[in-house]
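Take this structure first; my questions come after.
The other protein chains are all here in position, but one chain of the complex has been omitted.
Then we have subunit A:
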Amino acid sequence: MTLRFTLNGRPAEAEPAAPDQPLLYLLREEPFALNGPRFGCGLAQCGACTVLIDGRAVRSCSYPAEAVEGQSVTTLEGLGTKESPHPLQAAFNAEGAGQCGYCSNGMIMQSADLLSQNRRPSESEIKEALARNLCRCGGHNRMVAAVARAAAAMAG
């Protein structure tokens, strides 16, 4: 079964290994070999694997690849690059919001979803939006500051 979808703005095709293969494994293997979405739990409990599907944050470890047919997937790579980062990526860097950084994909993608719904979230709205994203290194407060900073930058 060949899946057709849009990946980071380009048409993509893929052949899942099995009908129950989660999207995360599809994105991380050839030919895409993406590094942005990360494996953390495979149980929709941590957020490390988050991608945007049609603009909304989705935990790709628990999203059947099959369901992506005809949808538009954006990963961390599609959000911005080192040379031309998304305001969230720039803000996380500026705030030093990430130690090992493993969780940061989920934090940034979840925040991208938040900012698309709520352009100027309050501190507690940011915390609520990220309440189901886990970080072991404890950079939480810097991440909240980074999201607020990005929101301000995007609002111009």
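Brief remarks follow.
The rule is short, and it goes like this: contacts are C-beta pairs under 8 Å (C-beta built on N, C-alpha and C of every residue); 3 or more make two chains touch, one makes a residue touch a chain; residues count from 1.
Following the convention adopted for this analysis, contacts and distances are computed from a predicted model.
Not every chain of the complex appears here, and the one that does not is recorded in UniProt as "Xanthine dehydrogenase family protein molybdopterin-binding subunit", selected from "Xanthine dehydrogenase family protein molybdopterin-binding subunit", "Helicase Helix-turn-helix domain-containing protein", "Decaprenylphospho-beta-D-ribofuranose 2-oxidase" or "[NiFe] hydrogenase diaphorase moiety small subunit". Across A:Pro11, A:Gly138 or A:Gly156, the single residue that touches the chain missing here is A:Gly138.
Of the listed residues A:Leu7, A:Ala57, A:Val73 or A:Ile108, the one in contact with the hidden chain in the full complex is A:Ile108. Considering the whole complex, the residue from A:Met1, A:Ala67, A:Cys100 or A:Ala153 that touches the absent chain is A:Cys100.
Annotation for subunit A: contacts to the undisplayed chain at residues 16-18, 20-22, 25, 28-29, 33-36, 38-43, 45-46, 48, 76-77, 80-82, 85, 89, 92-94, 96, 98-105, 108, 124, 126-128, 130-144.
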